[in-house]
Structures are given as structure tokens and as C-alpha cells.
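So the structure is just underneath, and the comments pick up after that.
What you see is the complex with one protein chain gone and the rest in place.
First chain written, first letter: the chains are A, B, C and D, and each begins at residue 1.
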Amino acid sequence: MWTPELSLALALAIPAIGGVAVALLGKYPNLREGATLVSAVLLALNVAYLVEIAPSHPVLELANLAPGLHLVFRLEPLGALFAAVASGLWIVNSLYSIGYMRGNGEKNQTRFYVCFCIAIGAAMGVALSGNLLTMFLFYEVLTLSTYPLVTHKGDENAKRGGKIYLSILLGASIGLLLPAVIATHYLAGSTDFVAGGLLAVNEVTPAIAGVLLVLFAFGIGKAALMPVHPWLPNAMVAPTPVSALLHAVAVVKAGVFAMLKVGTYIFGPALIAATPTSDALAWIAGISIVLSSVVAMTKDNLKARLAFSTVSQLSYVTLGVMLASPLAMLGGALQIVMHAWGKITLFMSAGAIYTATKKTEISQMAGLGRYMPWLFIAYTVGALSIIGLPPLGGTWPKLFLMQGAWESGHGLLIVALVASSILNVAYLLPLSARGFFSAPEEAKLKKKPPMLVILPPVITAAGVLVLFFLIGPLRDYLAPVFLSSSLAAEAAL
Amino acid sequence: MDMLASLLPAGIAVHAPALIVVIPLIMAAVAALMPRGIFAWGVTLATAIAVAVLSLNILGQVSTGGVISYAMGGWLPPVGIELRVDMLNVPLLLLVGIVGLLCVIYALPSVADEIAKKQQSLFYSAFLVCFAGLLGVTITGDAFNVFVFLEISSISTYTIIAMGAGKDRRALTASYNYLVLGTIGATFFVIGVGFLYMATGTLNIADMAAVLEQNGHDRVTQAAFAFIVVGLGLKAAMFPLHVWLPNAYAFAPNFVTAFLASTATKVAFYALIRFVFSVFHPEVNFVAMSFTWLFAVVGVIAMMVASVQAVFQTDARRLLAYSSVAQVGYMMLGLGMGTAAGLSASMLHLMNHALMKGALFMALGAFALNFGVRRVKDLAGLGQTMPASSAAFTVASLSLVGVPLTVGFTSKWYLVTAALERGWWWAVAALMISSLLALAYVARLLSAIWMETPPAGKAGLAPARRLAPWMVLAPMSLLAFANIYFFFHADPLVGLARAAANAVMGGN
Amino acid sequence: MLEIILERFNYIPIIILMMTGLYVVIATGNLVKRLVGLSLFQTSVFLLYITMGKVFGGQPPIIVGDYHGEDAGHGAEAAAGHGAEHGAGAADHAAEAAQHAAEIAYSNPLPHVLILTAIVVGVATLAVGLALVVRIREAYGTIEDDALNAADYSLETGSAE
Amino acid sequence: MSPHLILRVVSKLLIPMIVVFGFYVQFHGDFGPGGGFQAGVIIAVAVILYALIFGMDEARRAVPPIVVRYGAALGVLIYASVGVATLFMNGAGEPLNFLDYDALHPDQGHHTGQHYGILLVELGVLTTVASVMLAIFYAFAGRVPDIPDEEW
Partner (left out) sequence: MDHTDLTQYLDYALIAMLLAVGFAIVRLRNLFAVAMLTGVYSLLSAAWFVSLDAVDVAFTEAAVGAGISTVLMLGAMLLTARESEPAGAKRHWAALAVVVAAGAALFFAIPDMPVYGDPNSPANSYVGMDYMTSTPNEIAVPNVVTAVLASYRGYDTFGETVVIFTAALGVMLLLGFGTGRREEDEDEAPGKAKVKAGKAGKKEDKA
């Protein structure tokens, strides 16, 4: 029967089975890609069901590792939302991957698709996890399964980037996150996600919680809070679908999602507000936002620029968590969704340009908009959403964050947010301008880009537009999490 | 457990503690008489199966009926020699028995490759003596008998390590150095036992503890403690007494390395725990001091220094050997916490480490079998040419780092929890740094295996050569699988480790 | 203090001898001489054990006296060493002998037994060690530690190119 | 060959006596100092002496290396089988432990069993020790083709 528990299990099983199928069908590219797409669609359908039943909080216990150590799935709205974003974008990204990988004649495509499946499965695991340990576990699987993707090209450059990728992420998670998880387990006796905050419920003192908060903030390396961000630009050596996966769908979103989840369910807003370190962390997030935007301006390589843009945008979520007001946290949660759709559009556009012209530097891209108008329109829509202009999805998180900052007495941080938006304009829009208005260097394109690399960005750009109008349902869906959480936390403290 | 306890007929089960040592010894003599290596291997295999069954049976007996005491020759202790099995040494018996069995299966192709035909039956005989010696050390309840069996296992170990000389003459010097240091260690141990005898007048471990509790400690027992710790520390490769180990592991025949790495140092470490906790008492002043200032501190240094040394090795097996020294550091740290939680974490890591290193060295042996690979850079591209062995290697090495989904994670979890319970934040930091160093050296191995392209000549191998023989593959995969299985079903191992700690620390 | 030392005079030379042996093991580069040192060290430890079991005015732990009963089946070897004596019963004789044992001071037999075992272990180690040395000599052409290290090192760097 | 004529004659007489002395030490072990181990050494020395005087080849003909190898294992087996036998020969119906010699002669007073046991295990020790000492000697002496006279 179609029970919530079954559905939870399927969320993990579908990508796994998909991965096996892809591996087995490795010799038949069409069937292989078919398997990927079928899994993606099935997963999305399954997640849609999960989104619907999320408020009832179904629980699935996977394994009992030892007394006090469980692997548990527990569905709640935040996780459901993240799962929806990841699974929804996986379809688009799969379509795009097919176009990109074939268009560029990449090697080892089977390995690529298998790792992709595993990565999505791991992202599902992170999204649905019911305690810190489970989350940590899938978080690590995600790191390991994306490593072959990052080093896909296999040349020296890729290996170097992969090394930095792996060492920073694993280093932070083993060196900082794991001790934090174990310390949480030690302090609270479990690692379960509890409304109002596990640590708050167990009456951990703000001083100790403050230390833990720092460990978590930097230990979740995937959230790319400065100074643990260098893995992200270095991972740009990967093929573009991977970059899209890293920066929009799975990896970084898993990071900030973990941050949000830890903030909401392990600490609770009230405890975060009470810790001595949250202010400092909020400022570090603010500095990250501005500084990486500035760095992004200096990059001529489109993907590198987008990477630093991601670093900047991710810190919005961290900022939301550290501000610890319901509105700010809601803004953070929305940022996960909106940024995902916006940024994937940008990355897919970059990849499409590369597939069509083999160009990677912005300065070379003059006039390309004339040959690929749909693509450049999609890019511009995505960029505007990132900047935060209505009527695009990216508007809302910034608005909520500003309100939240004001509400929690950090008015100065609003300046950082505004500055960031201005900088966004400065580094994202020149490409649109150059693409449409400069004179092209060449008379015509060497080859016409495949349909499958143009269509996906257009779809996501349309999605960004739709998301603007979906704010009402989204807000209603998420609000109980933060409101009940802060209420429960206040009751506990 | 009841099922295990009734595994054997009562008439045999009563004598299981004696048989588990004596059968391998008898079979060692029988193996030496065998005209051909394959027969000797058959004898060895039969013995290993018998020992594995006996160890399971003893586990059943101990868990249902409590401590077993077996009076050798019918002379009750302290007059006679007692064999004594409690929850502390049962895990070691199981470990030696079961890992031993897997290693023996693995031995046939590996030994056929590395040892001259004429020498094989003697080689198996020496292995069985070593096997029996380790079991004998584990099971005995008599301090001097520990020495005798320690030497039985050591002398045979020197021999089988030296048999690596067929491939590399450095096996000889490695074996010689081990012989000299091992004998110094054994002699130190004898001095320590002599002092204990001087102070107590008895050689039975339990009796010694009783007398010491009554008489209290004086300078003689303190000196005894120092000599026993150093003596057994040498055998257990405790930093900085580990200098014999890297070369011995690097140049021994592959099968020997796999077996020794997963059992020999473990048994010596067990003996150390037995003396420190059962003969001396953890609450005696100088013992408690030694926990913090000797075991914990030296353990942490070992975790760091040996890991760093591992990072810079060119020989793959020597790299893993240094990693073993670092892992002994983890166990020392757990022991040094002086708490039941710390000791059980230490025991857990002891068992888990055997699972990891067994699989790792077996995989390296499989590589060597097909390609004669010894150095790290020779591993290049093996992921493509030998995918199954490489996969097993990968699982085990991730376990070594402590990545989730592997037992390495479980043991680190318990170590950190124990450290937190003790309030030792610096130990937590050390554990994490050491894990990162482990990541560094493991990454060298794994990136060579998976990311490099195989040199010309290897890629084009016929499929038959690409697979290791199933006798290599099966035990290796089983161990690698155990690394994952016991993450999800940690209860059996954690339960054993807890019971072991409680057996010597008191408590429930 | 002096009395404490004097009463235990036996230990001091033994400790010095033990340390002499240990020194030879560590300080010497010659593989044969290191084994010599090892056996020196061990022999000195044997002395430590045996002096421990000495009892003043004691005798070797061989019980004298004619306790030896003629219980059935104990023919051959009893006849070989002793004249067979027909006593009243084995038990009586044993009791008598036990009394003997109580009257006469004997040295402690247990350390003797332990050391008998240890001597055998020592010679076994020595034999294996010397066999190794012979093989090393054949493989390297030297038995000096420094030369061996140099040879191994050159092999390592030579093969690591 | 000729320079050692006297040596040869004397040793022909001496070697059997050494062997006899070895057995004396073995069987007298219950009463005075000595036992299987010392006896084994003495008997091995007799053969070694033979080898030194009549040459290795001669000695190997008298006591072939294969016998030595089997002897070493046999001694261990003798010792162990005494222990295993005690397991099966239950005393007065109740199971006895490994190496409990009382089982060897259960009907009589238990001294006899002990005597048998000690005798048998000492025999095992003797066999092993004598064989092993010879094996070691053969191995070392066999390493050099023949020992030059001037070395001794």
C-alpha cells in the first residue's frame, strides 16, 4: 500500500535503483538516459506526495546502529520543500545533462550518471533525515559521491580542484561537524530534531551552545561561509551540469539546509538569540555576502563569477539562521528555493554558451544574444531574480531577511543586503548587456546548440517567474515551522 | 547464545578452552609432516575451522554461564596453570579464530605465489604455531604461561616474516630487528612477572590480584608494572616502541601481514589490558597516573606522529603499517581514559581495526598477486583492472578514516563520547586531527587506485587475470562487507566491547 | 639503608649484569654480538629468578628419604633409581616424606621450573636469530647494522625513482 | 683421515656411552637433576660428535634429516597425545582435564598415573629436543660445504 513510510523509503530507493539501472544499462546510452529521466520523474512524483503529507510528520526508522544511535527519517515541511526543489530540478538538470554531455562528447558518462543518482539520493537523505546523525551520514555520502563528478575530466587541473573540494569538505565535517554532532549527542542524549530546539529543550547553557554554534556554522562546509568557501570556486573544474547540481540543487543547498535545520531544530531561535556568538556569526555572514560579491566582480570567467555569487547568496541563509527571528529564518528557507531556481538557470546558460561556442570568459561573449535570444532572456530573468527584483521569486527572501534583520535589531545588516543587490546588478547584468547590445565577434555560430541545453534554462526561468506568485502558499506551508518553533523555544527557556 | 553454547557436544565443550589451543599445536606438528603444501594447507584449514567453531562455542558458554576456569592437568590454581575465559578475552578468541579462518582461506593462492613449494608445509606449520600461540596468550590465566605462549607466537612470527625474503631480502633484516626487540620485550615482561612473583608468591593472574589487593603495592610492584607495560608495549607496537613493525609488515609475505596486522598486536594489547586492569587495579595511584600521563599522552602522540609518517611512505604496506601504529594510539587513548566507556571504546576499536586492516592487507596482497604491486604509485589505475579488490580496499580504507556507514565511524563515535564523558576536549581534537591525517594518507592510496590511469600493459589484461582468485576475493569481500554490516548492526560488537570493559572494571 | 642493601646484595650485581647485556644489544652494530648480548641479558634474568627462590641453609628441591612406596605398577623406574622397598603402605610413606619436607629447608622449586622453560625459550630464539644472521650475511654480504641500513636505504631510493 | 685414527676409535666407544648417559639422565629425572630436555641435548651431542669426527655425510646417513624433521614433530605429538589421551580416559567416570595424568592409570592409586604421565611427556620432550638440536646443527653445518680442519 502507498503509505507515508513507503514513500519515505522510496525517496531513497528510487535514486538508488536508478543508479543501478544506469550502471547496468551503461552500454546503451539511450536506455541509460531513459533510466535517469524515469527515475527523476518518479522521484518528483513521490516527493510531491511527500510535500502533501509533510505536516503529519511521518517517521521511518531505518536502522538502530547502537543504543542511542538511530538512523531515522522524519518528514517535516522544511525537508519536504528541499526535497521538492532537489527532485524537481533533477528532472530539468537531467535533460540538460543529456544535451551537455552528448554535445561535448564527454567520457565516462555512465559513471557520471551513476554518481548523479547517488548524489540525488544522498540529498534526499539529508532532506528527510530525522536526526543529526542521519543527516551527517548522508551529508558525507553526498560529499563522496560528488567527488568523482568534480574530477570528471581527470586532468591535473580537475584533480587539484577535486583535492581541494574533498579536503575542505571532509576536513570541516570530520574536524568540526562531527565533534559538534557527538557533543550534541553527549549533551542532549540524542540527536533528534525537536521542535523548539533539542539543546534548548535540554537546557544547555548559551555559552556551550555558542561554542557548538560556531562548530556547526563552519563545520557545515557546504554552506560555504567564509573562510571555508574555497572548495566552491575550485569545484568549477567540473562539467557544467555538475556545477548546476553543486550550486543549485544538491550540494550547497544541502549545506544551507543543514544549517537551517540545525538552527531550527537543534538550537531553536531563542537559544541562538541567547548565544554570545550568533551576532558575530551574523556579521561574518554579512561580510561573506558583500566580500564574495566583490570578488565575483573581479572574475572574468563566467563560472567562477557565478561561483562567488553562490558563496554570497548562500550566506543569506546562514544570516537568516543567525538572526534567529521567525521572519529572517523564513527568508532563509525561501532563499533555498528561489536561489536554486535562479542559479540553476544561470549555470545552465553558461553551459549552453560553452556547448555552443566553447567560450568561458565573459569578455568573449559579446553579441552572442543575437544568436541565442531565448537563452539570454532566460539568463537575464535568472539574474534579475538573484538580484531580487519583482516580479521574480528572488524578491521575497531578501524582503523577509531585511524585515527580520530590522526586527531583531540588526538594522545595519540591511545595508549589507542592499549593497549585495547592487553588486549583483554589477556583476550579473553586464553579460546580458554585452550579449544583446555589443557587436558579435564572429559572423555566426560554429554549431547550433542542441535543443536540450536551451530548453532547460528557459523552463527554470519561467519557474522563477511562477515562484513569485506562489509566495502565499509557500509562506503558509513554512510559517508553522518557525512560528511553532519559536513559540516552543520561548516556552522552554 | 544458547545456540552457540550447544554448538558442540558437552563432552567436548567442557574441554573447549584447552582444545582451542592444543588442536592448532597438534596440527602444527601434523602439518610439518605433510609431504606437500596443499595437504598442509588442508590441515591448517581444518584447524582454523575447528578453532572458529570452538571460539563461538566458548562465547556461548561464557555469555550463558559466566567465567570459565579450566584447570590444566587437573591441578587447581594457583598450584596448576589455569585457563580462564571471561568477557574480556572472548572477543579476542573470536577475533583470532574468525579472522584467522578467513586468512587461512586467503592463504592458499597467496602462499603458493610467495613461498617455495618445498617449504610450504613447514611454513603452514609455523603459521599454526603462531596461531596457537596467540590463542594461548589470550586464554591463559597464568602470568608465566603468557610469556611462554607469547614466545611461541613470537618465534614463529619471526620465522614467517622472514619468509618474505623470497621477494625482498629486507624481510630478513626486518625479521631480525623484530626478533631483537621482541626478545627484549619478552625479557622485560619476564622481569615484570618475576617481580610480581616476588611480591605475591603466585603466578596465577587472579590470585596475584587478590594478594596484591590484600598486601598493597610497593616499589617492587611498581617496577613490575613498568616492565610489564614496556614489555607488552613492545609486542603491541605502542609508540615509540613500534620501530620493528613497519618493516616487518612491509616485507612479510602478504598473507602473514594480513594475519598479523589483524591479530598479533591486538592480542598483545589485550594482554596489556589484562595486566593493567586485572592484576593491578585502575584505582591504584600509580596505575591511575600512568593512564593519564602515559597511555593517553603517548596514545595521542602516536595518533599524530605515526599518521604523519604514514602520509610520507612510498611503500603501500608500510604506509598501512604506520597507520596501524596510529590506530594502536587510539586504543591507548581509550585505555588511558581509565573509564569503562573508554575501555569499551578501546576494545571496540580493537575489533573494528582488525576488520579494516585485514581487508586492506588482503587487498594489497591481491594486487601483489596479480601485478607484484608494492609501492603506492604502482597502485595506479587498479580500480579499472581489479575493480572488486579495489572496491573492498576502498570500503576498508574509508572505514580507517572513520567515514560514516563504516565501523570506523562507530569506533570513533564511542571514543569521542568516552573522551567527552571524561571532559577531555583535547583528546577529541586529537582524534579529529588524526582522522584528517588518516584521510590524507588514505586519499593518496585511493586517488592512485581510482583517479590515475593504469600504465600501459595493465589495462589490456585478460578478464581472468583481472579478478583475484575467489579464495582471495571471498575472505576479503567478507571483511569489507563486515566493515559496513557492523555499522548498521553495531550491537554485537558494541555489546562485546561493553561486556569486556565491565568484566574488568566491575559494574553491570 | 646500608643494611637494606647488604641484605639484598645479590640483586645489585645481577642488575648490573642485566644492564650489561641490554647495553650490548643496543650499542652493538654487529648482529651476532647483539644476539650474544641478548643471551647475556636473559641469563642474568635467570639469575634474578633463581636467587629469588634461594632459602638460607636450604637444599636442592629433591626430597630425600625413603618415602617411596611400592604401589603396584610402579616397578620399572623405581627399581632403576632406588632399591624397591616394601613399606607398610604408600600413604604412610608419603606422609613420612611430607614430614621430611617440612623438617628440612628446601629452596623454592618454582623459579627453577620457570627458568628451565625460559632457558629453552632463550636457546630457541638464539637459534632462529643466528639462522637469520646467516641468511642476512648471504643476502647482503655484511652483518653490520650500519652497512645493512645503508644497503636498504640505497635499495629504497634506487627503486623509488 | 688418518690423523684422527685415535679420535675415531675413542669416539666409537664414547658415543654409545654418551647415548646411554642420555637415557640415564632421562629416566633418572624423577629422582635427581635431569629430564627429557637435558637428555635430548646429550643425545643430540652424541650425534653431533659423530658428525664432527666422521663427517656430515656420514652423520646424515646415520640419522637422515627427514628423520630429524619427523622426530621434532613426533615429540610434540607424543606430548600432546598424552594430554588428549587423558581427555578420553575418564578417571572414575568423571571427565578429567587435559594433561591430567591420573587418567592414565585410573584403577590404581593415582601416583602411578602421574609417573606414567611424567615419563611419557619427558619422552616427548626428549624426542623433540634431540631432533631439533640435530636439525639446527644440520642446518648450520650444511650451510658450509664442509668444515675445514684448520678451523677447529
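General remarks:
Convention: contacts are C-beta pairs under 8 Å (C-beta built on N, C-alpha and C of every residue); 3 or more make two chains touch, one makes a residue touch a chain.
Treat the numbers as computed from the prediction; the structure is a model and nothing was measured.
Displayed chains that the missing chain touches over the full complex: B, C, D (touch as defined at the top). In the complete assembly, the contact with the undisplayed chain comes from B:Val79, out of B:Val79, B:Ala288, B:Ile433 or B:Ala474. Set against the missing chain, the residues B:Asn57, B:Thr138, B:Asn177 or B:Gln222 yield one that touches it, B:Gln222. Within the entire complex, the positions of chain B that touch the omitted partner chain are 25, 28-29, 32, 72-73, 75, 78-81, 113-119, 122-123, 125-126, 129, 132, 136, 144-145, 148-149, 151-152, 155-156, 158-159, 162-163, 165-169, 188, 191, 195, 197-203, 211, 215, 218-220, 222-224, 226-227, 372, 374.
Where chain C meets the omitted chain, the residues involved are 4-13, 15-33, 35-37, 39-40, 43, 46-47, 50-64, 67-69, 71, 90, 94-95, 97-98, 100-102, 105-117, 119-128, 130-135, 137-144, 146, 151, 155. Contact between chain D and the absent chain runs through residues 29-35, 37-38, 41-42, 45, 48, 56, 60, 65-66, 68-69, 72-73, 75-76, 79-80, 83, 98-99, 101, 110-111, 114-115, 117-118, 121-122, 124-125, 128-129, 131-133, 135-145, 147-148, 151.
In this section, only the chains that are shown with their structure count from here on.
The chain pair with the larger count of C-beta pairs in contact, out of B-D and C-D, is B-D. One simple way to say how far apart two chains are is to compare their mean CA positions; for chain A and chain C this gives 72 Å. Chain C and chain D have CA centres that are 20 Å apart.
Of all possible chain pairs, those that touch are A-B, B-C, B-D, C-D.
For chain B in complex with chain C, the touching residues are 144, 147-148, 151, 155, 158-159, 162, 165, 169-170, 172-173, 175-176, 179-180, 183-184, 186-187, 190-191, 194, 197-198, 203, 314, 375. Listed in rising order, the residues of chain B touching chain A in the complex are 398, 401-405, 410, 412-413, 416-417, 420-421, 428-429, 432-433, 435-436, 439-440, 443, 447, 450-451, 453, 487-491, 494. Across the interface of their complex, chain D is touched by residues 11, 14-15, 18-19, 22, 25-26, 28-30, 32-33, 70-74, 125 of chain B.
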